[in-house]
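So the structure is just underneath, and the comments pick up after that.
Note that this complex is displayed minus one protein chain, with the remaining chains in position.
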Amino acid sequence: MSAIPLSWWIFVATALFMIGFYVALTRKNAIAILIGLELMLNATNINLVAFDRYITPARVEGQVFAVFVIAIAAAEAAVALAIFIAAYRRRGTVDVENLDSMKF
Amino acid sequence: MVEQIVFFIFTILVLGGGIGVITTKNIYYAALFFSASLSGMAGYFVLLNAGFLAAVQIVVYIGAIAILILFAIMLSRRMMTTKEQQTNRQTWLAAIASFLLFVALLGVVMQVTWPLSAEKHADNVLVLLGMSFLGSYVIPFEVVSVLLLVSLIGAIILARDIQTEEGRE
Partner (left out) sequence: MEKLFALTPYIPLFPLLAFALIVLWANKNNKLSAGLAIAGLGLSTIISWLIAIATIVGGEHVQVEGWSLTIPWLPTGTGVFNMGFAVDGFTAAMLFMVPFVSSLIFIYASEYMEGDSRYARFFAYVSLFVSGMLTLVVADNLLLLFIAWEIMGLCSYLLIGFWFEKDSAKKAGLKAFLTTRVGDVLFFGGMLLLYSQTGTLTFREIFTPAVLERLAEATIWGQPASVVISLLIFGGAVGKSAQFPLHVWLPDAMEGPTPVSAMIHAATMVSAGVYLVARMLPLFAVVPVGSLQWVAIIGAITAFFGATIGIAQNDIKRVLAYSTISQLGYMMIGLGLGGFLAGIFHLLTHSFFKALLFLGSGSVIHAMEHGAHHAHDHETDPQDMMNMGGLANRMKKTYIAYMAGTLALVGIVPFAGFFSKDEILAEAWHQAGGFNFGSIAFWAWLAGLLGAFVTALYMGRQIGLVFLGKPRTKLAEHAVEPGKRMTYPLLVLGFFALTLGFINIPKNVPIIGNGWLHEFAGLIYESTEVLNLEALPLNWGLAGVATIIGLAGFFGGIALYRGHQAGQSDPMVKLLGRPLFTLLKNKYYVDEFYFAVIINPVVKLANFAGKFDYDWVINPIVNFVGNTGKWLSIVSGEFDRVVVDGLGVLGTARFFRWMGKELRYTQTGQVQNYLLVIALVSLSLVGAYLFGLGF
């Protein structure tokens, strides 16, 4: 039907997800990690919309979920950034390697 | 064919933005690359017949989240100019793990035979979305709205300058 096969979307989504994952794993800066997480959420959104488009084209459940994801991502980002700003104000850094006071 | 070319362009934008996020040492640039990736994603949504979502992506993600991140970065000014190592010590292990996981996931996903539907996609997507949000998904919708309100208030409280407040009093 469409010129673009489903597998391409899946490939891109997976790649983007792993990029986000890698960012979340490696970055020291908390805001960078947040960016990684957002990338992963977007990868998920690609999948949701792609599957919606290719498997149930007559319905929009996938897009509904994607909207929810975006809303939650927005909330998450707001809270996370508020936390980072507070932490930065207290410690002068948002380096997660220094945010380990709950360690044994 | 045109669709495929458009897909590749957006793909370059999306994955290129992602790789840019990975490679840049400046957090500010990373945020900008992130915005680029998001805008490529919006193009994807158009390709996928999700115009509303594309608009949401641009308004909310780029217009709100990415800008918020940029503001946060700029508020903590020192981050912009730092020449410090931006990655931690597990870079290589994380890279190998991520790549293997990518291959593995891809392997799993590609094995599946997806029940592709030959139906024509819906034309009145916006109507359907509206029906869904105020119909069968009304409760999650309301919960999410409450969640957004709570996180809004929580963010304000968390980010408030306590010392300044106390100093004022």
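In order of appearance the chains are A and B, and numbering begins at 1 in each one.
As a convention for this text, a residue touches a chain if its C-beta (ideal position, glycine included) is under 8 Å from a C-beta of that chain, and two chains touch if they have at least 3 such contacts.
From a predicted model like this one, the values you see are computed outputs, not experimental measurements.
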Among B:S98, B:S132 or B:S151, choose the residue that contacts the chain missing from this document, as touch is defined above.
B:S98
Given A:A24, A:L48, A:A66 or A:I85, the one touching the chain that is not displayed
A:A24
Residues of chain B in contact with the chain that isn't shown?
88, 90, 93-94, 97-98, 100-101, 104-105, 107-108
Could I get the residues of chain A that touch the absent chain, sorted low to high?
21, 24-26, 33, 96-97, 100-104
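By definition in this document, only the chains that are shown with their structure count from here on.
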What does chain A use to touch chain B in their complex?
1-4, 6-12, 14-23, 25-29, 31-32, 34-36, 38-39, 42, 45-46, 49-61, 63-64, 66-68, 70-79, 81-86, 88-89, 94, 97
For the complex, give me every residue of chain B touching chain A.
1-4, 7, 11, 14-15, 18-19, 21-22, 27, 30-31, 34, 37-38, 41, 44-45, 47-50, 52-53, 56-57, 60-61, 64-65, 68-69, 72-73, 75-76, 79, 84-88, 90-91, 94-95, 97-99, 101-102, 105-106, 109-110, 114-122, 125, 128-129, 132-133, 137, 140, 144, 147-148, 150-152, 154-159, 161, 163
